[in-house]
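Note that one protein chain is taken out, while the other chains of the complex remain in position.
Note that the chains take the letters A, B and C in the order they are written out, and that residue 1 is the start of every chain.
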Amino acid sequence: MTYRPKDTKERIVHRLKIAQGHLKKVITMIEGDAYCIDILHQSDAVQKALKEIDNIILENHLKSCVSDSIREGKSDEAIAEVMNVFKKKQ
Amino acid sequence: MTYRPKDTKERIVHRLKIAQGHLKKVITMIEGDAYCIDILHQSDAVQKALKEIDNIILENHLKSCVSDSIREGKSDEAIAEVMNVFKKKQ
Amino acid sequence: MTYRPKDTKERIVHRLKIAQGHLKKVITMIEGDAYCIDILHQSDAVQKALKEIDNIILENHLKSCVSDSIREGKSDEAIAEVMNVFKKKQ
Partner (left out) sequence: MTYRPKDTKERIVHRLKIAQGHLKKVITMIEGDAYCIDILHQSDAVQKALKEIDNIILENHLKSCVSDSIREGKSDEAIAEVMNVFKKKQ
């Protein structure tokens, strides 16, 4: 069960579609023999876009699910999950 | 002008299409109200896939364009470009 | 005001002193003209050690200060601070 407000959800999907467009361009660049460095910067744009989306999702998660778990005295699992995400990012 | 061998190019496009599939799944998960943490791990899978593709592109770039530039005594710009990519990754 | 348990505090200081030792070795390696790649791996060891320490500190922070703020209905600032740390790590 999740608690994403409708406008947050729409904002995330909108951004994900932009990331999809950037990723499609990476493929076009590879197929069109574009310069390696330009492709690496384009790939980086996709990754940056995804990180910003991750931030929106994580912030929403902390404000809803994690906060609820803490208020209900069941914080341990919720915090462990957040720490796992954090460790992967490092 | 680039020097990507045909099989490297095909391997990169193949991997990019897998990343595209993972990214499409992120959108489906958002639209289907999947659990935030699961979405963050799926988004991470896309980013990991792109990093591995970056590595193939960068290694190929070092072995071709950068090596050529160095042999031709024009290493400064080539090295500056690689350093820019490296700094963005940190 | 912080809520670090005494044993957590001792564990963090112990690890920080190990990181200090690794960092001192980086300086010795530079001064002794060690091979660049070996120095970069030694510098990476310091950074990995610091990231693990960050994880202990952040987990403790989520379990104490952030949890308290959420229970007291003052979650917004606490979550904003955690998000700032998270964004810097990306």
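Please note the rule applied: a residue touches a chain if its C-beta (ideal position, glycine included) is under 8 Å from a C-beta of that chain, and two chains touch if they have at least 3 such contacts.
Since we're looking at a predicted model, the values are computed, not measured.
A.B. asks: Could you tell me which displayed chains border the chain that was left out of the figure?
C.D. replies: Missing chain, whole complex, touching shown chains: B, C.
A.B. asks: Residues on chain B that touch the omitted chain in the whole complex?
C.D. replies: Answer for chain B: residues 51, 54-55, 58-59, 62-63, 66-67, 70-71, 75, 79, 82-83, 86-87, 89-90 touch the chain left out.
A.B. asks: Using the document's contact rule, name the residues of chain C that touch the chain not shown here.
C.D. replies: 1-2, 4, 9, 12-13, 16-17, 19-20, 23-24, 26-27, 30-31, 33-37, 39-41, 43-44, 46-47, 50-51, 53-54, 57-58, 60-61, 65, 81-82, 84-85, 88-89
FYI, only the chains that are shown with their structure count from here on.
A.B. asks: Name the graph shape formed by the protein chains and their touching pairs; answer line, ring, star, complete or other.
C.D. replies: line
A.B. asks: From the C-alpha centre of chain B to that of chain C, how far is it in Å?
C.D. replies: Those two chain centres are 29 Å apart.
A.B. asks: Suppose each chain is reduced to the average of its Cα coordinates; what separation in Å results between chain A and chain C?
C.D. replies: Centre separation, chain A to chain C: 23 Å.
A.B. asks: Please work out the Cα centroid separation of chain A and chain B, and write it as a whole number of Å.
C.D. replies: Roughly 17 Å separates the two chain centres.
A.B. asks: For chain C, write out the residues touching at least two other chains, lowest number first.
C.D. replies: In chain C, no residue touches at least two other chains, as defined above.
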